[in-house]
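Here we show just some of the chains, and they stay where they sit in the whole.
Residue numbering begins at 1 within each chain, and the chains themselves are lettered A and B in the order written.
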């Protein structure tokens, strides 16, 4: 089917192209960028040279819709809400990679300090937690941190077992985008780890939304992000305090049952590492219980640009189009 | 077709599996490892978990041959020569990733200080330089450094223009293998670059073989390798002194003509970087001439585990089997 990408010059745009290059049913017909209009997309995304021979175009939503069956919007927060309505009105399916439709409008406005322009609600596109993705025309693709945190804790939340959850997440720096900043400056990032927004990161609202949906009584959720000297990947260390002591077997069973039909979740004995998921749509999950205690440490590992963004978007696309969930995504990570 | 891999526990074995996972005609039927016999291959190659559900086996050549149409040998130098004859005798096609058949036997013995056990000659598998690959049952898959160096200089060598070639190569550390060493110890490798075997690296013999095949009079070829703090990739800086001054246009034309039907060579304006080829089978090449001088600097960039090893092996496989050269390999690199 024919695919449009609105806002294709950033990392999520480049990653959509990389992954769609391997999708047998995907035909990319339009990639927009206002600032790079007329330039070859391979001048920006040098890895797709010879694979895609397209130029960036400056098209409005209607023009993209007229050529496409499904459209990915990869534009900044606050911009998508002005593009999505026209796309949906034109009858194409939409997957929005921005934050605009991930939260209830009022929560969005509080967290992002932006007035919302569109009352529409979207389904939150973590397919492992939202089977209803399959019937949708419109999906809000989740944030990278919330994907890792929610997948780590969802089985326990769903079982009503969590008393307190402290998510300490470590992300590769590509999550901050393609534009150079002081934080991403190599001498600042290498040989370092930078904690930031210790208690106020906006992704926390998504984590709360998803986990409290599974357990209405769960409210004690903390989240602190860090960037590490890695290009890709998010490792989430979930320090979970549960309501009563659980054995390793009990927890193993809970996770196994919860994820048993989910192709992209890999439950492992041992501790997940970024190196196993780099470039792939897998989320690896492992855990350890603290003896004589009600603390469990759960580790999830995923690639922030794949399962944390563009790969999950394509997983959503597959489901929305009635294709096998894994189509074009059943590829190993790149290791070492 | 059915594929066997002999010696599958190292990085080239893991990379063959990663790439074959995306090859529509490939069916991996046997992966051997003496030391890991019976273990799941995904315990070693954690990135292929859920994708390949195979165990390492301890099989001899005949057993592997009996199940396979084509076999990759990814064993240490000096070992392949004792396995390959039985495979070929059994009628399967063979691609050897070791050094055993890359050089003429006498040169091999001098360079590797190993007595050769098999007089057979193999075609040297850089398909861009050896179109005869397509008719072979047996290919010696080239070294990573020689692939980068030869591809950088071949057009000029073929035109008889080179007087002196100094190859200064920089490799990711995965080229040194999966076993921890003093050199690969993170505190030694990070924030560092390590030159080694300044004048005596064994890959130099392959570079000389390939370039002097193109220009019998060419003899002044130097090669110095380095490892850089990068997992993958080889960047080769070829300092070429030519016999007479050439314009940018002339050189551009020579390269264009030489590589015009070669899908995996990307000639670029500007300077190749590892980030554009990581994980892919492409080799990017760019150059600059020194004004009023007979010096040209040519840069080639490739992924040492793909175009420098397992990807090129699959490219050879495609050609040997009459498949399209790019089948299963037409994937972008992973960037950023």
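Keep in mind that, in the parts below, contacts are C-beta pairs under 8 Å (C-beta built on N, C-alpha and C of every residue); 3 or more make two chains touch, one makes a residue touch a chain.
This is a predicted model, so every value here is computed, not measured.
This structure file shows 2 copies of a single chain, while the whole complex it describes contains 4 copies.
In this text, only the chains that are shown with their structure count from here on.
The copies subunit A and subunit B differ by a rotation of 180 degrees on their C-alpha atoms, rounded to the nearest 5. Once the centre of each chain is set as its mean CA position, subunit A and subunit B turn out to be 35 Å apart. The residues of subunit B lying in touch with subunit A in their complex are 11, 14, 17-18, 21-22, 45-51, 174, 178, 190-191, 231-232, 263, 266, 268, 273, 275-280, 282, 284, 330-336.
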